[in-house]
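One protein chain is absent from this view; the other protein chains keep their places.
Naming follows writing order (A and B), and every chain is counted from residue 1.
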Amino acid sequence: MAAYVLRRVLWGLVLLVLVSLLTFVVFYVLPSADPAQLRAGRDASPATLAQIRASLGLDRSLPAQYWTFLTHLVLHADLGYSYYSGASVGSLLIDRLPATISLTLGAIVVWVLVAVPIGVVSAVRRGTWVDKLTTGGALLGISAPVYWLGLVALYLFADDIGKLPLLPGAGSYVPLTTDPWKWFTALILPWLVLASTFTAVYARLLRANMIEVLSEDYVRTARAKGLSERRVVWRHGLRAAVTPLVTLAGLDVGLLLGGAVLTETVFGIPGIGRLNYDAILHADYPLIQGTVLLAACFVIVANIVVDIAYAYLDPRVRTA
Amino acid sequence: MPRPVIRALLLALSATAALVLAACGSSTSGHAGAATVDNGKGGHRGGSLTLLTSQDVASLDPGITYASLDLNLLAATERALYAYAPEDPTNLVPDLAAGPPQISADGKTLTVRIRSGVHFGPPVNREVTSRDVKYAIERGFNPHVANPYASTYYGDLVGAARASGGPIAGLQTPDDHTLVFKLVRPTASLVAQATVLPLSAPVPPEYAKPFDARAPSDYGNHVVATGPYMLAADSKGKVLGTGYVPGRSIRLVRNPKWSAATDARPAYLDAIEWRIGESPNVAGRQVLAGKGLALSDPPTPALVKRAYQQSRDQIFFSPGAGSRYAALNTAIPPFNDANLRKAVAAALDREQMRRVRGGEVIGDVASHFLYPGVLGFEQAGGSKGTGVDFLANPTGDRAVALKYMKAAGYPSGKYTGGAKLQVVGLAGAPDSNDAEIVNQTLQDLGFKTNLKLVESSVMYARFCALPRARVNVCPNVGWVRDFADPQTVLDLAFNGKYILPENNPNWPQLNDPTVNAAIGRAELAVGNDARASAWADVDRKVTATGAAIPWLWDRQPNIWSADVRCVPQLWNLGHCDLVYSSLK
Partner (left out) sequence: MSAADAAGAVLRVEDLQVAFDTRDGLVQAVDGISFAVAPGRTLGIVGESGSGKTVAAMTVMGLTRSPRTRVAGRVLLDGEDLLAASAERLRALRGAAAAMVFQDSLSALHPLLRVGAQIEEAMRAHRDVGRTAARARALELLELVAIPDAARRIDAYPHELSGGMRQRVMIAMALANEPRVLIADEPTTALDATVQAQILALLRRLRDELGMAMVLITHDLGVVAETADDVVVMYAGRIVEQAPVGELFAAPRHPYTWGLLRSMPRLDAPAGADLVPIPGRPPSLVHPPSGCRFHPRCPYVRERHRHVEPVLEPLADGPAHRVACLLSEAERRTAWALLAEGATPEQARAAIEPAGGPAPTAAGSTEPAAGDGAAEEAPA
């Protein structure tokens, strides 16, 4: 097991280098703004433009720029400085990470707590009104665009602009250490909104898996043993049906930790997603590179964790 | 999409937008919207104003900053030599200067006296001298600072051509409170006007030089204030992390070293804060419904409508916010033919272009390139226009269009040549709607077109400002002045010598000898009156070439909360002037 993990980690590092190279290439090849030009404004003379380019280090050859970036990263753990704000990329990422983690972890809790019972119940009571209700709700959750859902949530429940002022509105995020209660209430709506699509998808997935599992032979055996229906459904059925969902959830968590842009934007949460988006708008290459690498890191780690978890959850995989 | 469908869609859109102006009066001079111009007198002291913005500031360094949000902030923390009063965007008012600018008769020398008793805020704390202004301008030429307009406006200083951050001979400080600009050409009037930009705000050399030695300069994260407010900072003067958290917030507090005796401005508010990163839809609603808030972004059309209908005293349409025009590429066929250009101009319904953006309240239909608030606007014809027939009718004139098509060699009135036009506009409503209208007009004249809608910085960097991209029509370009002098609107935009292979500001690539000569004369005019008439002449000539079709003089809407008395800066897109605004 240890050798396996080590191999995966090393391969992950290789992937990160590839990702950074790809980001570099994409940024310079595809049509986007020129950071020097953005800085300079439209009526800057070519001389000024050249000066700005030089001061940002953009006048060197592309391979040279990339090499500098790579060596700084590997040798000094230095991700460079943001063109736009002059702050170090590392400090910006660290500043924004807690908000994204808060948002992601809370959303996961919500979606697991809601999706699992719904999935199981709608599978067990397939065809009844409960099932139809949850199917309809799931359809809504999957189709509703997150941004729109967020706006609707705010227009309904925000205490500053909502019809039923219940919860803090956009922009009221505070770190956990500053004011735990405010942190919690300000994140309720974002959690619900972010979790909605996932809940719907996972509930449907679980329902489909459960229906399949409940018709398997070992469920018949469990019933033949005289186990209570509850035990059959939850310990035998759910246990088998949930394994693919765990792996999927792990990947989704990895992705979300890279930043949920739309939710962060509509609720004004200062997370990695919005940082990435702003960086792209400003053609702030070092920051783009930093956020992309961070997101890639999370996805790679999530992949490794998920593979290990899968081996733990399904013993048949271990011998392979 | 077939033509009739586009028409129907556009009509539907303009119908909804037209609801906004239903109750507006029909005064031809246009009105400033519901809230009126304010000079800020008689406000209440105290309180805190919070501004919501989706975009961060580009820089806090007065030697770099250039965007309107940044200018709004710096007007509260930095004192340039001259400034504009919020309600008068045309005439200079002394700020750090003690009196009006002294221009020599030959226009090559500008003398400015500096007030005494103005101090830097913490951690520098000492009195400001003329040497601080000298250093501020010199550092603009430092590649680590790379001020975007230093060489444009201060390039005529003696010694500026070779300047790279070191002393410039043309900037002289005979004593602590006098600054003399020596120029190689008679452009002192222009330089005097240019001092409203923050480059002339004093920077203490002994404090800033270590930061300027880094590439790029780090002074912006440690900036020192001279105005009534300062960025909250730690004891060493570092604002990054306290007064400025990138992408999240900016905090201004009162500058303890500011003395009201040296400043005519009231400075009512105790604290000012920006919350960065709010989504514009939500932020707008929060502002309208909340307390002590103002919106720093342009509000969405839906918000404008809502504010206009429900909270009319919370919205202001700031006139003279800039001009919008459609640039036609005069360097390549078919628009190297002036008659074709004029035909397109005559065929374009500029009223409709305005309607899809919100109608009368949102601006005035443009007929030339100088706009209200800029010197020379009235001399060029004012709102009546310069008199050319192809722009005489704001809704377009088919007969005139036909006349020019015939003159171009198309007797049927429709283009029959083979060229396919590349049209590049902005994505997102309402700009995309305007691009569609222009596109439709071209097609109605028989042109085949290929319309591409992209994001703003891409539109300029990869298409409209890049001659080798060979774009024929750019319907969504426009210009915002740097200050009241008309040179800032016309020179770079239409002067043949500024056609560049990339980052080209002369989008129509106009290289007309008559225009170039007129510009050359106007550049060197001395005194506001002379400059106004000289540049008005340029404006008329440029308009007559048809190289670009002016279609709107913007009125920028701004919204704020019910308890805020916002004093709009007419010179800066109507942002609330932080030193004059107050809470009710």
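For this structure, a couple of remarks:
Everything below uses one rule, namely that a contact is a pair of C-beta atoms (placed from the backbone, for glycine too) under 8 Å apart; a residue touches a chain by one contact, two chains touch by 3 or more.
Since this is a predicted model, take the numbers as computed values, not measurements.
Among the chains on display, the ones the left-out chain touches in the entire complex are A.
The hidden chain makes contact, of the residues A:L149, A:L167, A:L192 or A:A222, with A:A222.
Mapped onto chain A, the interface with the missing chain covers residues 216-218, 220-229, 231, 235-236, 239-240, 243, 313-316, 319.
Heads up, the rule we're going with is that only the chains that are shown with their structure count from here on.
Chain centres here are Cα averages; for chain A and chain B they lie 39 Å apart.
Interface residues of chain A, counted against chain B in their complex, comprise 31-34, 37-49, 51-52, 54-57, 82, 84-87, 92, 95-96, 151, 154-155, 160-161, 169-171, 265-268, 270, 274-275, 278, 281-283.
The touching residues of chain B, when paired with chain A in their complex, are 52, 55-56, 58-59, 64, 66, 143-144, 146-152, 215-218, 220-221, 240, 244-248, 275, 277-279, 281-283, 285-286, 289-290, 454, 457-458, 460-462, 465, 492, 500, 502-503, 505.
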